[in-house]
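Missing here is one protein chain; the remaining ones are kept as they sit in the complex.
After this line comes chain A, so read on.
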Amino acid sequence: MQITSSIMPIKSPFEASIAKPGQGNVVLSLLPPSNPTLTTLTYKYPLKLLTRTPGYVPQSSALSCPVSRPVHLYLLTYGGGLLPGDHIEVTIKLEQYTRMVVTTPQGTTKIYKTEPSKSIKGRRAPGRVLSDKSRQTLDVRIEKGAALCYLPDPAVPYKDSRYEQVQTFTVDSTTKAPQRSSLCMLDWVTEGRKSRGENWDFHLWKGKNEIYSVDESGKKKLLLRDSLILDEELDEGSLEDEHETLNRTGVIRERTRPHGIVGTLILYGPVFERLADFIMDRFTSQPRIGARNWSSSAPAAVEAPPNFDSKVHFTAARVRAGFVLVKFGADDFQTAKDWLGNILREEGTVVNEFGEEALCCL
């Protein structure tokens, strides 16, 4: 930080807003006639933001208005994950009628282990031994007619890690259906590194996804909140004693059984309407649980051919305000990835509107 300021003779007026490590700020505007341009792009270590406009032009779209080219934003961190104490804070603004694809090209977001810091341990500050949580916030404003497709890789929390993420999306509520903002976002978390025998062995994983609407007067209203808290519920009082080893409570494992990965997909707005219908159909047309063939002449129950849907437990619901909320749980990452990738490719909206690359994590 000091080096930067010594090189730059004139202080940028924007510097104050990006002074903190891990902060990033992106504004995507549509310049006339139809030219998506990043009017702001700043970031600071350990965060790195790369963008690319692949030149993919949607040939047909669910929107009737002219469609702009999607711009890709890659969320990168040094080391492909978050170290204890890292705070990533990304703010994105999609101005009217722009489109953005956000992915994580480094693969899964690794949440590294939180070591109790020696100096803090020495002082024996109660409740501080487990501090150094890593944290990520994403705050996206999606204006009228704009669309965001955010399909990242899952988070992989390592053993003993502590992590919290808050993702806030603000959509425009003043416009009516065909001009509404559109959002497709995926949030999933795995049990850890399965190859190393990790099985929900982290201390804390908190993920909150909130969608607000804002009207002309700037008044916010909560439309949807999806909050998952996986907490080992360690007794922090007992950590004051340096020699005491942490007793694993195993409650996260107990509360996630039988799944090795759980996730949420949220769909909103005109661009994803068809995809939302497709998934709702897929859910309601699943075979009934516990169904039997009562006709006496029928042969013994025929085992249904194994397909993705039978390996993944999922539910889809049209909750409110036009949102479709999909929740799923599966044995492992690969199963969930195959299942979701298969649905999104078969239906085609994401590829049509944003290009094949939007599915790069699936």
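Please note the rule applied: a contact is a pair of C-beta atoms (placed from the backbone, for glycine too) under 8 Å apart; a residue touches a chain by one contact, two chains touch by 3 or more; residues count from 1.
Assume contacts and distances are computed from a predicted model.
> Among "DNA-directed RNA polymerase III subunit RPC9", "Translation initiation factor eIF2B subunit epsilon", "Integrator complex subunit 11" or "Urease accessory protein UreF", go ahead and choose the protein name stored in UniProt for the chain not displayed.
The record names the chain that does not appear here as "Urease accessory protein UreF".
> Given the contact definition stated above, which residue among A:Thr39, A:Thr53, A:Ser227 or A:Ser310 touches the chain not shown here?
A:Ser227
> For the chain not shown, which residue from A:His87, A:Lys194, A:Lys208 or A:Arg274 touches it across the whole complex?
Per the contact definition at the top, the residue touching the missing chain is A:Lys208.
> Touching residues of chain A against the unshown chain: what are they?
Interface residues of chain A facing the absent chain: 206, 208, 221-231, 233, 254-259, 262, 284, 286-292, 313-322, 325, 327-329.
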